[in-house]
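Data block below; observations after.
Excerpt of the complex: some chains, original placement.
Labels A and B are assigned to the chains in the order they are written; within every chain, residues are numbered from 1.
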Amino acid sequence: MSAGAQTATNSTAAATNAPAAAPALPPPTLDQRVSALEAYIQNGNPSASLMDTNGNQVTANTPIIGVAGPGHNTWMMTSTALVLFMTLPGLALFYGGLVRKKNVLSVLAQCFLITGLVTILWWLCGFSMAFGPGTGKHGPFWGDLGTYALFKGVTGASGGVSTPWVSLDVFACFQLTFAIITPALIIGSIAERMKFKAIFVFITLWMFVVYFPLAHMVWSGTGYMSGAANPASAGIKAIDFAGGTVVHMSSGWSAIVLCLILGKRIGFGKQNFTPHSLVATYIGTAMLWVGWYGFNAGSEVGADAVAANAFTTTTLATAVASFVWPMWEWLTKGRPSVLGFCSGAVAGLVVITPACGWVNPTGAVWIGIAAGTIPWFMCFKVKGWLGYDDALDTFGVHAIGGTVGAIMTGMLCDTAVNTLIPMQTNGVADHVKQVIEQFKAVGVTIALSVIGTIICAYITKALVGLRSSEEDEIQGLDISDHGEEGYHG
Amino acid sequence: MKKIEAIIKPFKLEEVKDALSEIGIEGMTVSEVKGFGRQKGHTEIYRGSEYTVDFLPKIKIELVVADAQTDAAVGAIIKSAKTGKIGDGKVFVSSVEQAVRIRTEEKGESAV
């Protein structure tokens, strides 16, 4: 199942209704109890064998229904820790190494701020907005405030039919780490010049305007673009295993818009903006890669064969892309660079993200080649031609990479890997149909991100202003925004 | 020959270098220094301990030039390094008795 399939929309219902109904039902048979245990191994629905052909439960629950299973729960706790590790310290170091020394702490502070801020929003209402069932007309676009606000009913019990073996609270934490890293990615574009207060306000608004709706649309059981979790009634039957649209496209396209509104850094194109520590960037890259296993293989919400496939394709695509990008540098500039290896790896991770649980290993290799080539071309050529100042290349890598990934997912998805593909792609015609759905999802995502960011940016500008003063920018944001220096002595 | 030492703001280095190149100066030596002066520093707080940082990052440029070039060089530096705000720095000129190019052992003005 894809990340989409895990939406826990009816979980509390399932967990609380069943016991209530139980007294009237005969106890489960030994066969049913064994079937439920087998469902644990298969990451399947343990209640299946309790149902008659109409889906009515005919015996009482076995003792393990509603209980999270240790293997799957372990994988999800591990995955959640890994995805947090991607932001803190992974992304912080990756980005922090690329800025000038005088701004390193500002990047670090921004990542940490987002972690705390988004957690609070998620607990307050974000999880409910994104993964609450959402009824009525707005159901496909927006969850609801009531179901999980203040983590009501978010306990260690299993998350329901679609995530039967994982604690709902662990699932909520797992999804939280996605909600954290997405806005943190935006920072790359606007580094070294946006003031801290403005980032605070902008991100708060952006979560409500862009992220919560998009996560709901793509991953919720009632979502508008949720081809896997909402196969019956999704308006757009797109697939996105781990967040090509929700995470990378949304952050990347928002980033370029914010970057254009904000303007270039003082001295751009004239002064030397060399990364202050490629060693930090390298450590960050490696941590991103390692953490990304939680991001991608964790998005299966269970440690089954699809998770294993996602793990494998992530490995292949990333390694290939990390190889291809510096080879292009070698060919065109005479030397393969460390930043090239790092950029290639991150690009590979981005492009495989939507695809990892849908494509086979060979598909992953193709994706790796594309990931090492197209974002490279964006950063080395197109960026120069267009002249925008996307400081750390969030656009070139995440927006373009996420878009390429979304489309290639439709081209390369394989029903032998995952049976939930809406168009049951068995030939070119099916793939064309799936690609069309993917293009629609790409269009909606870009539109929402661009318009949402324009709105949030101008509100922020009106409230607190966007840019640091010239003096602060020259002195460096570490001292002006945080009263500290990164290194001393 | 004269030695010119200029203490400037770090982000002005490229401009000063270009200005000197323009008037034909092709050698100089640069180092990172900290300057204490009228420009006020800032306060840093680490878990409640407040430190006033009044040594600010500056760049020192040293160059030895032929006597005849001195005024032009000083002028170029002043023009290119000036922002008009406190902390722009200083230029000092002193006399050098001998200069040798290590590679060729050339001496005097032809060495610089």
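The definition used in the following text is that a residue touches a chain if its C-beta (ideal position, glycine included) is under 8 Å from a C-beta of that chain, and two chains touch if they have at least 3 such contacts.
This structure is a prediction, so every number in the text was calculated from the model and none was measured.
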item: Formula for the whole complex, using the labels of the chains displayed; value: A x3, B x3
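Assume only the chains that are shown with their structure count from here on.
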item: Chain A and chain B, separation of their C-alpha mean positions in angstrom; value: 50
item: Chain A to chain B touching residues, read off their complex; value: 267, 270-272, 474, 479, 483-485
item: Residues of chain B defined as touching chain A within the complex; value: 11, 14, 42-46
